[in-house]
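The block underneath contains the structure these notes are about, expressed in C-alpha cells.
A single protein chain has been removed from this complex, and every other one stays in its place.
Each chain gets a letter, A and B, in the order it is written, and its residues are counted from 1.
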Amino acid sequence: MNVFVSNDLWLIPLIPFVVGFAIGLFGRYVQQFWSGFAACLAMLASLVYSIKAVFLLASTPADVVHVKQHVWTWMTSGGLTIDFSLVVDQLTAVMILIVTGVGFLIHYYSLGYMEHDHDSPRFFCQLNLFAGFMLLLVMASNLLVMFVGWEGVGACSYLLIGFYFKESEKAAAGQKAFLVNRIGDVFFVLGVLLLLYGLAQAGLAPTLEFAQIKAGAGALEDQRLALSWGTAAGAGSPLVEPTSVGLVTMVCLLLFVGATGKSAQIPLFVWLPDAMAGPTPVSALIHAATMVTAGVYMVCRLHFLFVMSPTAMAVIAWVGALTALMAGVIGLAQRDIKRVLAYSTISQLGYMFLAAGVGAFAAAIFHLLTHAFFKALLFLGAGSVIHGLKGEQDIFKMGGLRTKLPVTHLTFVVGALAIAGVPPLAGFFSKDLILYHAYSSRLGSPGLYLIALITAVLTAFYMFRMVTLVFWGESRVDRAVKKHIHESPPSMTITLMFLAVLSAMAGFLNLPKILKGSEWFDTVLHPVFARVHVLGAPDHRLEGVLMLVSILVAVIGVTMTTLFYLSPRKDEALEELEVTWVYRAIYRKFAIDELYALIVVCPLSAFSRFLKDAFDGALIDRTLVNGPPRLLKIAGRFLSEFQSGDVQRYLLLLTLGMAAIVVYLIKTL
Amino acid sequence: MTDTLAQGYLSLSAILFTIGTIGVLARRNVLVVLMSVELILNAANLAFVGFGRLRGGPEAAAIVLFVIVVAAIEAAVGLAIVVALFRGRGTTRLDEINLLRG
Partner (left out) sequence: MTLVLFYLFAAVVVAGAVGVVLASNPVTSAFSLIVSLLGVAALFGLAGNGFLAIIQVLIYVGAVVTLFLFVIMLLDLNGPDLDETGITFHRVAALLLAAIVLGSLLSVSAILGAMGPEAEPAGSTALQIAQMVFGRHAVSFELASVLLLVAVVGVVALGRKERLG
C-alpha cells in the first residue's frame, strides 16, 4: 500500500477558511463588492488546487492508494495517535471537485443574488467557511478530523439558514437545523467511540485513520456486543438470556443515524424543508454540493465497515427507499417552489442511501455528482425566478414565465428533465444505475426496486408540475409584480447555463456498457470500492429491460403531468382533489413536524416548564433562596413587635422578671 | 416579740414602692414617672429606717443619706434629659418618644 505525499493539499480547505475569516473581520470596512469577489476568488483558488491534486493523484502509479499530507500530529493519548492529516483518493477527488466546482459557481451566482443585501460580507464569510469545513470533511484522513468538518458544516448551516435572523421564523429554522443535526452528531460520536472499543476488543491498536481501520476491518467482523445491563449480576442468572449484537452492526447503525441527521433521512429529515429560510444560494449549496452529501459520503467512506453488516445495509437501503418515497409524495402537493425542491432533495438523497444500502457505492457517489449539478441548477433557477418576481415563492402565483425569463426557463427545464430521469441527461444514467442495482444486487430486492420506480414516477410528476405551473400556461402573477418581471443579471444566468451544460452532459461520464460506454466513473472509483462483492454479476439483458422501464416511466410521467397541468380543466380537477383527505395529508407533510412536536418537543418543553416552575421556581427560588430570608423577615417582623421603642413596655417586662425572681426567692425562704 | 413600728415601716415601704411602681408603669407623662421614681426611692429609705430600728445603730441612716444624694442627682440629670427631649421632640409623653422602635 503506497502513499504519495503532497504538501499542497492543506491549501484546499485552508484558502476558503482564511479568506472567510478575513471577510468576516474586515469585510465591512471595504466596498461590498470586494468581499464577494474575494470569496469567489478563494473558491476558484481552491478549485485550482483541487484540480491540481486530482491530476497529481491521476499521475501516480497504479499501486498508490492516495495522496496524503500530514499537517501536524493533533493529539496522542495512550496508544491512540490522531494526526491532523488530509488525503485525496478517488472518492475524495470526486467530492472536492463537486464542492469546489459547484461551490464556486454558487459563489459566483451569489455575487448577483446578494448584490442589494447590505449584509453580504457576513454572507460570503459564512459561505466560505461552509465550503472550507465541507472540504475538511471530505479530505479528512481520520474520523476525528472528519468530525471537525462535520460539526463545522452544521454550525455554518445554522448561521446561513438563519441568515435573516431578524425574522424569528427564519432564526427558528436555523435552530431547528442545528438541533436536529446535533441529535445525529451524538450518534456519530457514539459510533466512533464504539468503533474504538471494538478495535480494542479485537486486539487491534486503537486508530481512527480510515486506511488503518480498513486494513483491520476483518478482525472486527466476529466481535459481539453484549446487550444486557449489569453483566456481572446477570451472567449467572438463567432468567436473563445473554443477548448480543454484532459490534460492527451497532457501529454502522450509530454512524448511519449520524448520517441521517446530516443527509436528511427518516427520521431526522425535518430540518431540510425549513432550511430554505436562508438565501437561495445557501439552499443550493446545502442541497447540492455540501452538507447533505456528507452523510452519503461518510457511509461510502466507511463502506468497508458497512458491508460487513447485512443488517445495517438493509436498514440503510430501506430507510433510503422509504425516505425517497415519502419525500416524493410530500413533494407532490407543495406550493412553495423551494419547498418542492427541498423535498426532491430528500427524495434524491434517499436514492443515494438506497444505492449505498445495496452496496452500489459508486452509483451512490455518481448520483451525488449528477444531483449536485442539477439540484444546484434547479435551486439557482428557482432563485432566479424568485429574484425576478420580487420574492414570490408560490408556484400557483406564477405561470407563463417562459417568455419573461428565457434563460432561466431553458436551464430550469434541462434541470427538471435531468432529475426526472429523461435520457440522455445526467439524472437518467445515475438513477437508472441505482434502480438496476436495487433490483440486481445481492442485497437488493424487487420491493426496493418497486419503491424506487414509484419514486421515479413521483419525481417526474412533481418536477413537471412545477415547471408547467411556473413557466408554461397562462400567467397567474399578481398584477403589481407583473410589470417588474425581469431576467436575472449575467452572473446568475451564466452560472445557470454552465450548470445546465453540466447537468446535461455529466451522465456520459458513466455511460453503461450496453450503450457502448466504458463506465468510466465506476472504473475511476474502483480502487476505493474494490472490496465490495455484494453486487450481482453484470446482466446486460436485465439492465436493458430495466433501462427501458425507466425511460418509459420518466417520459410517461413527464408527459402526463404536463398535459394535465396545461389542460383547461385542471382547476376543477385540482379543486376536487384538494378536498380529499389524502391530498390534505400530503399537503400537511403527513403532519410529521406536528408529530415530532407532540412526541418530542411537547414532553420536553412540558418537562422543562415543570423544572422551571416546580424545581427552579418553587424549590430553588422560593424555598431555598428566598425561603430563609422570608422566614427571617417573618420572624423579624414578629420579634420587632417587642422592640416597640416604648420604654414603659420594657419596664413592664423588666418588672415582670423582677417579680418572678422575688416570688421565687420568697418561696425558697 | 415583734416590733410593731418596724413592721409598720416595712409594710408602708412596700405600699409606697407599689404605688411608685404603678406610677412608673402606667403614667405616660415623663415628669410624673420621674416623681414616681422618687416615691420608690423613698420607699427604699423607709425600709432602711425600718431595718435600722430592727438592727440598731446609725448604719442605716448613713445609707439613707447616700440614697438621698443619689436621688437628688437622679432628679437633676433626669430633668435635664426631659428638657433636652422636649426641645427636640416637643413632647413629654413617653408613648410618643419611640425613636428606637424596630
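Definition applied: contacts are C-beta pairs under 8 Å (C-beta built on N, C-alpha and C of every residue); 3 or more make two chains touch, one makes a residue touch a chain.
Not measured: the values here are computed from a predicted model.
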Contact footprint on chain B, counting only the chain that is left out: 1-23, 25-29, 31-32, 34-36, 38-39, 42, 45-47, 49-62, 64-66, 68-73, 75-77, 79-84, 86-87, 92-93
Missing-partner contacts on chain A, residue numbers: 648-649, 652, 655-656, 658-659, 662-663, 666, 669
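Methods note: only the chains that are shown with their structure count from here on.
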Chain A and chain B, separation of their C-alpha mean positions in angstrom: 97
Chain A-facing residues of chain B, complex: 21, 24-26, 28, 33, 94-95, 97-102
In the complex, chain A residues that touch chain B: 639-648, 651-652, 655
